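For this depiction, one protein chain was excluded, whereas all remaining protein chains were kept in their positions.
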Amino acid sequence: MSLSLSVLLAIALSATAFLMAPRRALNLVSGDRRQLASLPKQFGLSAGLTVFLPAMLIALVGGLGGFSTTILPYIVIAVAVVALVVSVWQSRPDFIARNRAESLITLVLIAASGVAILTTVGIVMSMLFETTNFFQDYNWKDFFFSTEWSPNFRGDSALGILPLLWGTLYISFIALLFAVPIGLFAAIYLSEYAGPRLRSFAKPAIEILAGIPTIVYGLFALVTVGPFLRDYFATPMGFGQSASSVLTAGLVMGVMLIPFVSSLSDDIFNAVPQTLRDGSLGLGATNSETIRQVVVPAALPGIVGAVLLAASRAIGETMIVVLGAGAAARLSLNPFEAMTTVTVKIVSQLTGDTDFASPETLVAFALGLTLFVITLGLNVFALYIVRKYREQYE
Amino acid sequence: MLDHNRMDLEMHTQTKVKISAKDVQVHYGDTHAIKDVNVEIEDNAVTAFIGPSGCGKSTFLRCINRMNDTIDICRVQGDIRIDNEDIYDRRVDPVQLRAKVGMVFQKPNPFPKSIYDNVAYGPRIHGLANNKSEMDQIVERALRRGAIWDEVKDRLHAPGTGLSGGQQQRLCIARAVATEPQVLLMDEPCSALDPIATAQVEELISDLSKNYCVVIVTHSMQQAARVSQKTAFFHLGHLVEYGDTDKIFTNPEDPRTESYISGRIG
Partner (left out) sequence: MSYPSNSLLRVDDRIRKRNAAETRFKAYGITAIVIAVLALAVLLTSVLGSGLSAFRQTYLTVNVQLPEAKLDKSGVRDPAVMRKVTTIGYASLLRDGLLDTMQDAGITTQMSKKDVAKLISKEAPATVRNHVLANPEVIGTTMTFDLLAQGRIDGFFKGRVTLESAALDGNTSPEALMLAQELKEAGLLETRLNWDFLIAPDASDQRPEAAGLGVAILGSLYMMLVVLVLALPIGVASSIYLEEFAPKNRWTDLIEVNISNLAAVPSIVYGILGLAIFINFMELNQSSPLVGGLVLTLMTLPTIIISTRASLKSVPPSIRDAALGVGASKMQAVFHHVLPLAAPGILTGTIIGLAQALGETAPLLLIGMVAFVREYPAAFSPDAGLFGEASTALPVQIYNWTQRADPGFVERASGAIITLLVFLFIMNIIAIMLRRKFERRW
């Protein structure tokens, strides 16, 4: 018998319990439901869950834990049958089924919140595991401090992260340089100056930018922005011949980040109490003086948090750099040159033919872990700042 | 009508009129918040606006320095003059007007900056000081006027938000006087303060009236009686009665004023 069949059977058993328990309780009081301690529905729910939950738990834990697949299905069914008998037997009129049902539902709710924790644990474990494998084959010092990246599937690769980190940071920096001022000014103008007509048009337009998938930005970089920058800037100015470049990816990523920065800073400006603005205007300050000298300084921690969140976004962005930045690992300052990033290399090392014994594949997990740690650090810090900032005005 | 004119004339002869309002109407969208208000407010005196909450006192007060411009749906009609200049004239810059007509708000609202910077903010944007030592003087003078100098002189660079409520409000008053306004509008300046702080601020208000035209909105009739020379009673957007404080509190003409004073409305 297969595990999925036994799970289906357990579900059928729990449905049986769901139907039988209220019937038995009602029979014992000859159909007078007022004599029951709980609603008949609650009897059903309590019994059904009593059968369903333990069986599912065993199936899930056993299945994931690699428990013997020949015995496990029978254990699942045995548990379900025992639970069925016990729960129906328990369904006497004085049984407060509601309490049982509600504790079981609470358990389900708690288990659901556990999924988020499990996800994090899964992320960390999966990457840690393969990363340790990687460092058994490859010296960690070379990984973190070597400036050369040239994987070679016949062995003897150089897998230094520094050129990838450089590309990542360079592109993110350009993206932020573009997105932060534009996003901030757009948010300021829309919330403090714009009339309802402009707002009702510009706000949705900026929000649309936020809803566009990154693959679309990637194609935009590849087909439109890259060739444009090459033909009108890089080639005439003698900076190179490449359509994929740091600038291409950075600019397009900047466009992607505009709505992110502007909606975050919009929230943050809105948290600044109106009384502060009134105070400044009441002293005869102009709107811009009020914004620059009162609103922005008051909102500064929040804005810093928003910029850090945007930075973490930029560092973890994949499709735009896959399509716009290029694949060559390079330490260079020329923004018109193709460079590559951590995320691009994760994709290229893990797609196509992968061999989970070779360092060239496993390095992707080390890259992933590095990326995760960097973005996690930024996020925790940024969310902490933003939270503290919000509390200040609550 | 004739009577009214003569009264006007008498006032002119006695004291200088600083603010005069004629037929002022204010709408918030469809809400008619101020209806046909006519009033003349004297210089170098404290004028109190009293009335039940929601009757439009704050709204009218905010008309005087055009703070209502910052509310999109608010529409002001009629004629308000300061020193006989129409403040709603198209050529008037509300920013300049507000430098001349300072305002203190209901809730103390110090900027999240140092005490010094709070007070220096206005003088700085208006360019009242040429150098640091002049600015120091302006700040000190304003804090003294605000009756808070002694309490903060040793921690001028501590954040203004760290002061107690009463101190914060006096800081806000000091901040308002630092720009050398001619009119000082105060919207329930004591409603967030405890009785001791209230007494301090009230004393300060009486003091200020020597140099400024002070208009104060208050919820408390005792306060109006204590600090003001003139009182205006608002009810449902109308200015029901306006006159000497003593007269309003002892011998009101309008029955609505009387019942409010004796505690039947409000």
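Here the chain labels run A and B in written order, and each chain numbers its own residues starting at 1.
Criterion: a contact is a pair of C-beta atoms (placed from the backbone, for glycine too) under 8 Å apart; a residue touches a chain by one contact, two chains touch by 3 or more.
All values reported here derive from a predicted model rather than from experimental measurement.
Among A:35, A:69, A:106 or A:392, which one touches the chain that has been omitted from the display?
A:106
Just name the one of A:7, A:76 or A:186 that touches the chain not displayed here.
A:186
Kindly state which of the options A:80, A:325, A:364 or A:385 is in contact with the chain not pictured.
Candidates A:80, A:325, A:364 or A:385; residue touching the omitted chain: A:364.
Could you please point out the chain B residues that touch the chain left off the display?
82-83, 85, 87, 89, 91-93, 95-97, 100, 125-127, 182
Under the stated touch rule, tell me which residues of chain A contact the chain that is not displayed.
Against the missing chain, chain A presents residues 4, 64, 98, 102, 105-106, 108-117, 119-120, 122-123, 126-127, 129-130, 181-186, 188-190, 193-194, 198, 202, 205-206, 208-209, 211-220, 222-224, 255, 258-259, 262, 286-289, 291-292, 309, 312-313, 315-319, 322-323, 343, 346-347, 350-351, 356, 364-365, 368, 371-372, 375-376, 379-380, 383.
As a working rule, only the chains that are shown with their structure count from here on.
Report, in whole Å, the distance between the mean C-alpha point of chain A and the mean C-alpha point of chain B.
Here the centre of chain B sits 52 Å away from the centre of chain A.
Quick check on the complex: what are the chain A residues that touch chain B?
196, 273, 275-286, 289, 293-294, 297-298
Using the touch definition up top, name the residues of chain B that touch chain A in the complex.
Of all residues in chain B, those touching chain A are 65, 67, 70, 72, 95-100, 102-105, 107, 109-113, 121-122, 125-126, 172, 175-176, 179.
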